[in-house]
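Left out: one protein chain. Kept in place: all the others.
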Amino acid sequence: MAITGRNEERTGRIRLGMVGGGNDAFIGAVHRIASRIDDHYEFIAGALSSTPEKAIASGKALGLEEDRIYPDFKAMAVREGRLKSGIEAVSIVTPNHMHYPVAREFLKRGIHVICDKPLTGTLPEAKKLAKAARDSSALFVLTHNYTGYPMVRQAREMVAGGELGKIRLVHAEYPQDWLTDALEGTGQKQAGWRTDPARSGAGGCIGDIGTHAFNLACFVSGLTLDSLAADLTTFVEGRPLDDNAHVMLRFEGGARGMLWSSQVAPGNENALKLRVYGTKGGLEWAQEHPNHLWFTPFGEPKRLITRGGAGSGEAAGRVSRIPPGHPEGYLEGFANLYTEAARAILAARTGEAVGAEVVYPTAEDGLIGVAFVDACVRSSARNGAWVGLNA
Amino acid sequence: MAITGRNEERTGRIRLGMVGGGNDAFIGAVHRIASRIDDHYEFIAGALSSTPEKAIASGKALGLEEDRIYPDFKAMAVREGRLKSGIEAVSIVTPNHMHYPVAREFLKRGIHVICDKPLTGTLPEAKKLAKAARDSSALFVLTHNYTGYPMVRQAREMVAGGELGKIRLVHAEYPQDWLTDALEGTGQKQAGWRTDPARSGAGGCIGDIGTHAFNLACFVSGLTLDSLAADLTTFVEGRPLDDNAHVMLRFEGGARGMLWSSQVAPGNENALKLRVYGTKGGLEWAQEHPNHLWFTPFGEPKRLITRGGAGSGEAAGRVSRIPPGHPEGYLEGFANLYTEAARAILAARTGEAVGAEVVYPTAEDGLIGVAFVDACVRSSARNGAWVGLNA
Amino acid sequence: MAITGRNEERTGRIRLGMVGGGNDAFIGAVHRIASRIDDHYEFIAGALSSTPEKAIASGKALGLEEDRIYPDFKAMAVREGRLKSGIEAVSIVTPNHMHYPVAREFLKRGIHVICDKPLTGTLPEAKKLAKAARDSSALFVLTHNYTGYPMVRQAREMVAGGELGKIRLVHAEYPQDWLTDALEGTGQKQAGWRTDPARSGAGGCIGDIGTHAFNLACFVSGLTLDSLAADLTTFVEGRPLDDNAHVMLRFEGGARGMLWSSQVAPGNENALKLRVYGTKGGLEWAQEHPNHLWFTPFGEPKRLITRGGAGSGEAAGRVSRIPPGHPEGYLEGFANLYTEAARAILAARTGEAVGAEVVYPTAEDGLIGVAFVDACVRSSARNGAWVGLNA
Partner (left out) sequence: MAITGRNEERTGRIRLGMVGGGNDAFIGAVHRIASRIDDHYEFIAGALSSTPEKAIASGKALGLEEDRIYPDFKAMAVREGRLKSGIEAVSIVTPNHMHYPVAREFLKRGIHVICDKPLTGTLPEAKKLAKAARDSSALFVLTHNYTGYPMVRQAREMVAGGELGKIRLVHAEYPQDWLTDALEGTGQKQAGWRTDPARSGAGGCIGDIGTHAFNLACFVSGLTLDSLAADLTTFVEGRPLDDNAHVMLRFEGGARGMLWSSQVAPGNENALKLRVYGTKGGLEWAQEHPNHLWFTPFGEPKRLITRGGAGSGEAAGRVSRIPPGHPEGYLEGFANLYTEAARAILAARTGEAVGAEVVYPTAEDGLIGVAFVDACVRSSARNGAWVGLNA
């Protein structure tokens, strides 16, 4: 395998802004690190908080030029859209309910958007945002970061290449334990907005992490959901959103699956796991050991395919930076989406087409994710009846 | 931990017979080995096949005295019931549809029955067998062998002792891959009867191994099922029974769960796994590494409790034979049920009561297991509607 | 793979006696269980303790006939040697210093000996015992039990079959932690004799468990040791024997190796592990997960070979009892040596030859093991100089 992931040619670094991600925000810093790893971006502007004072303080702390620090996203979109060397792309790392209003402003000005998942908190907004992306000349990239891991790309390539035969079963799970107690009652910021319907939307853990598991299941298996039956539960008293979700899945073409997401399962940190089984073989991948992919051709011994090692192919190689045996992880997975986006943005500058190997989640993928949450909520409200997606 | 499992006092070994388990039968040999490990039994009589010729040949091959080799179970029950030194207990290791007719004959003669799982192939038969067991002076022991593993006993003890707090979630899975292709079409005996409704009953993989997973979930969690919603599927064309089962569970008291059993998941041999999560902690156990139990008290590092090692208690110690670090396994788990049965049988000889620490699955447990399969089939037939158990 | 390990034909069960192994002894019970698993033996006589009173009490507790309970091994050898239906084989499960005197009495009377490891406590005794075995018409079987594991047989078969190419490296380790503190000072019986040179011999942990690791290394690799350089250490104050051993190995033909045994490594229960690397591939096996063998053909993905699963061959199959995915363990490994011995003993009854597939450690293997300990002690006494074996 040729490792071809890194790309440091700095000629023409992309001018990047950010909305959200001020002091204390976790995911904003992740996006900034990811944008630097392959050196495709130059971070030059931001509206980094919903509070103007914090937005300005955060911008200063991060070393932005004073005139590129904005008190709010609207002002930023307007001015950057007019500047000759205004930002070409913006990262949106706000709570879910702001994704649509922020993205709309930039998309309509032709500024590319890199947006944290889920697409939006509600299905109507998701439809509007998907339409805004369709109508814009700019690109829209949704950071379903697990699709950026080399061995996830490898798994997808193996399924597409027929190495598993016809897919029969898809099992995805994403258990965590950090909300086992009522953490939101302590003022913890992350717990606060993630359990608040006004900022998160209709899904609690199904929206926050269930969408990751579902996106990953579809990304690797290549399947389209037909219907689902869901049982959402809230175990912690007084919490207004689900903290555990059990879902049975039926895919078009006959495959079946199960999905479990939980934030109340002690002993699980971020135990995202995907298992796919077909007529000819099975695959297993776990996010906490992301450089390993288990593959069993039916009737043969189980094999360990490692990132960059024997059996690892092109799709993994182009998003790898270092040789096998050295662990790459979460930040590199994120960086891979930023780099894919950079490839597409650089191509868009000149009107070039990008090859099919450039892969990133789009607004359409995000719409399906929000429709998935919506379907889970509807099914659960109807005592687990099977429902389809309204995407 | 005191290791007190082994008991070789041979005074008064229990006279044991067997129905089924002739040449080529896998589970019969397992039962015989299990009965010898702690030396509580003397195997002296058998009706080892449904074909008289094979029954006789098998009896000779196993060294039974000629007059204790029977051509059929009925003849055996009648004569052994009259002999002064007739068998005190019988192991039933036939296909499922014979469990009830065979057990009935021995139970009504006061001969203890040790019967392979599931209890029966159909719910009406299960109810009759449960009644026959209730009405008999003899003991009925169902070999849900996974309940015999030391670390399963340990897990049950920890849940009962409150170390997990109130239980919220129970996840059980039992995937295999041996029926990924139509093995039953090749004349393979095991595949043949397990995919045949006439001999297996209404459930395919849900009856064969799903019942193990369900039994284990209830045994460890101590919970009672309220209702379930099931999606049974047959992936291999022409197979008359399910080869994959997805089930969502609701327990009395509010706990929720998922259960997956499959015989078409390449890369899985006997990957039975149980995970239980409560308000105060979580437990994980996998049958393929049975001497290990993972325990996470919420907010503390995950701990590895090993059979006989630090943190392992009385319930595990009394079914352990060797020190920590040396693996005990499947045969020992089976032997533990035989030894528990021996303790109960020896006590019954003298009318003594046995202590609460003597634990084995009963006909009532088996009835619940068959009712579980029945409920899965009913739910699946109604497109996954929630149904209760008719036990 | 055909699973052909079990053999229950009881015609002609072998009459077995035991020396040592009374109440509270761990390894005696293990030998008795192992002898019962495949039903080749009938345990009928014993001198179960060095104290006549305990010997008699233990014999009664185990249900021996009164006239087959002996106060000492000499009386037992004399009488059993004369009885028409005297024992055909004896298990010796005493501390090391008694192996030679006991074995000699039975060997010279033509009674087969199954003896616990190491062969003896000292090299001169080992040479005498090896000679006694050579001079006797009876068989001598040394229970280096790890050679009885199916996947160890599999590994040996793969090496012999050239699947690893020419062997370059052999790494064996056997760390434990139970003697981290001065347990022998508490009166604990196992710790007492194992740290006592009078009963254990010249080696402490190198004799107790280092010999297991060394035997396993040779058994699988098929290599013969040329020389070694050892660094034995006693970490617990006042302990007269080594509790940790570091050894570098040079084999005939150029292969090199390392061996580590320890009883003071917290977190290790019985972490015996073997790794063998050749020009074409590598193998890894760990006793705590004995049903798994890792095999990497150089330049290909690592493969998991499971007991009875795909890739597992004849040598493993003939010592397996149950299908893949169900764990077999320590007792079954022990039982496999008893069954191999039974095959040889039954053949010896009629003068038949046994096939090359019947494999068990002999007195010669035991002599090499004791010579290994002796060499380690000599090398360590000379500050780690390279020394050869005086076998």
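We call the chains A, B and C, going by the order they appear; numbering starts again at 1 in every chain.
We adopt the following convention: contacts are C-beta pairs under 8 Å (C-beta built on N, C-alpha and C of every residue); 3 or more make two chains touch, one makes a residue touch a chain.
All values derive from a computational prediction rather than experimental measurement.
Contact with the chain not shown here comes from a single listed residue; of C:35, C:215 or C:244, that residue is C:244. Interface note: of A:134, A:189 or A:289, the residue touching the hidden chain in the full complex is A:289. From the set C:43, C:149, C:174 or C:260, the residue in touch with the chain omitted from the display is C:260, counting the whole complex. Within the whole complex, the absent chain has one touching residue among B:124, B:222, B:254 or B:299, and that is B:299. The omitted chain makes contact with just one of the residues C:63, C:101, C:282 or C:388: C:282.
Residues 295, 299-306, 309-311 are the ones on chain B that touch the missing chain.
Within chain C, the residues in touch with the undisplayed chain are 168-169, 171, 177, 180-181, 229, 231, 233, 235, 244, 246, 248, 250, 256-258, 260, 262, 264-268, 275, 277-284, 294-298, 302, 383-384, 386.
Contacts to the hidden chain, counted on chain A, fall at residues 6, 8-11, 13, 26, 29-30, 32-33, 36-39, 61-63, 176, 268-271, 287-291, 306, 309, 321-332.
The working rule: only the chains that are shown with their structure count from here on.
Closest chain to the protein centre (all Cα atoms averaged), using per-chain Cα means: B.
Taking each chain's centre as the mean of its CA atoms, A is the chain most distant from chain C.
Separation between the centroids of chain A and chain B, computed from CA atoms only, is 44 Å. Mean C-alpha position of chain B lies 34 Å from that of chain C. Chain centres here are Cα averages; for chain A and chain C they lie 55 Å apart. Looking at chain B, residues 268 sit in touch with two or more other chains.
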